[in-house]
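Complex shown without one protein chain; remaining protein chains in place.
Residue numbering begins at 1 within each chain, and the chains themselves are lettered A and B in the order written.
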Amino acid sequence: MDSSRRGIVYWLLGGGLIGSLASFLYPVIRYMRPPEVAEAAVSEAEVGTVNEFPVNSGKIVRFGSKPVLLVRLGPEDWRAFSGTCTHLDCTVQYQPERQRIWCACHNGVYDLRGRVISGPPPRPLEPFDVHLRDGEVIVAKRA
Amino acid sequence: MAPAAIARIRWWLEDRLGLETVKEFLAHKSVPRHSATMWYYFGGITLFLFGIQVATGILLLLYYRPSPNEAYESVQFIMTQVDFGWLIRSVHSWAANLMILAAFIHMFSVVFLHAYRAPRELTWLTGIVLLGLALGFGFSGYLLPWNTISFFATKVGTDIAADVPLIGPALARFLRGGADVSGGTLTRFFGFHVAVLPGITTLVLLLHLALVQKWNISVPPKVEQEYRQRGQEVPRIPFVPDFILRELMAWYITLAILGVLAALFPWELGEKADPFAPAPAGIRPEWYFLAPFYTLKLIPSRVWFVEGEVLGVICFGLLALAWACLPFWASRRDGTIRTRLVTGAGVLLVSYLAVFSALGYWR
Partner (left out) sequence: MRPIIAVLLLAAAAAWAQDTCLECHEALEGDLQAPAKAFADDIHRERGFGCADCHGGDPTAMDPEEAMSPAKGFRGAIRRRRIPELCARCHSNPGLMHRYDPQQRVDQLAQYRTSVHGKRLAAGDENVATCVDCHSVHDIRKVKDPLSPVYPLRIVVTCARCHADEKLMAKYNLWATQPEDYKASVHWKALAERGDLSAPSCASCHGNHGATPPQVSSVAAVCGLCHVLQEQFFDKSPHYEAFTELGLSGCVVCHGNHRIEHPTDKMLSIEGGVCGKCHEAGTPAAEIAGRIQGLLQRLSGEMERARAILDEARTAGIEVSEAEIQLVQARDNLLKARVTVHSFDVEAVRKDIDEGLKMAATAYEAGVDALKERDRRRLGLVFSLVAIAVTIIGLWLAIRSREQQTAAPTDAGRG
């Protein structure tokens, strides 16, 4: 066995080992770097700044994978409810003139505590908590 | 860097670590070489996969949260938000299954090559303990993603534990951390999976490896006989570098299989467990528990005065005990081995496991 042949073997072996180790280490090192969002939005989610929500208005915001209706009644009075109507899953909306929550699909009406006032919805809307933190609005699940 | 500097550092390390003795020892270590040598690699493959489990497990620990509110979401987070999280998690799940498969192959090759015989009885016993620990790892780890399948599989599994006579209900309560599978179970299983089982496994594994080291690799009786008749010694290959090269090759082939599985067949996330929903039809445990699971399903609910499931559990317990004591009932007073008996028992066990696992999967 001549040395040139040995050389090829060592090159293959060495190169292969280094290459394969690199292909294992690269994902591991990338994995250890924390992603942009530090954790899954399980119990709370940032939905915007205080200025983005005018008084007496409602907006559908994202909480994880579900819609939440965020209503700002007064400068300090925030309410939040599940945005999915309990009748047939349409997305509800806030009616500023009547100060109530309405579902356009079959005329279901909820009050500002999420309770059903009229129409077909069988259950009230699940309420969420709203916190303010440094001008950011945070919606959180009720414990 | 200057070769002289490297050489100096090498010398310094060898001196301080006393590597001279290690080098001497390794230079003389050898492994028998014959037609059945390839089965020798499965112990190392099992060990390699265990190492992968420890590494990927520690990585998963960086993001996983063991509470019912967050476990599923944290695994989902790993799969979707963390760079290569999908890979680490899929590798961990696949390697778990491959490790248990390798452990079974390793055990059966020891049985058919009769490597359990004196003086290696303790190696066999520690090996059986390690297999049990591996199954414990599998069972506890399965619950951690907190999805529908794993929740109900754990329910079924702990229900079977309750069928152990006398201590059954207490055992089930201990495992579940309460009367039902709940957040308490998750906490407990997490503790078992990342602390208790690794701790015990490390100790037993070190003992197992030390024993393997002490008694070296055994040679199957038939091979020994063959060479004795020819008046020759069983050929051996040096551990360094020959056996290591081959072992490395086995490990790399394992890596290739693992990579293909993890990248092309990523492990599913399923749906978050809902303890109040009814169990979906056709719940079954992972494949390595299928054979006993299906057997229990077949046993009638009452046999004489004993509940069917209790009888089943007792039988499995006795079988496991008998299997653990294999080296003792396999050897005759004069030191020879009942090779035909053991091979027969081994074939029977493999067939039972294979057939009933298949039945459990398709029925």
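Throughout what follows, a contact is a pair of C-beta atoms (placed from the backbone, for glycine too) under 8 Å apart; a residue touches a chain by one contact, two chains touch by 3 or more.
Note that the coordinates shown come from a computational prediction; the quantities given were computed from them, not determined experimentally.
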Contacting the left-out chain in the complete assembly, out of B:Ala36, B:Val54, B:Leu248 or B:Ile299: B:Leu248
Contact footprint on chain A, counting only the chain that is left out: 1-3, 5-6, 8-17, 19-20, 22-24, 27, 62, 65, 87, 90-91, 104-107, 119-120, 122
Absent chain, residues of chain B that touch it: 76, 79-80, 86-87, 90, 237, 241-242, 245-246, 248-249, 252-253, 255-256, 259-260, 263-266, 268-269
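As a working rule, only the chains that are shown with their structure count from here on.
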Centre-of-Cα separation between chain B and chain A, whole angstrom: 39
Complex interface listing, chain B residues touching chain A: 55, 59, 62, 69-70, 73-74, 76-77, 81-85, 87-88, 252, 255
Chain A residues within the chain B interface of the complex: 20, 27-28, 30-37, 39-40, 42-43, 64
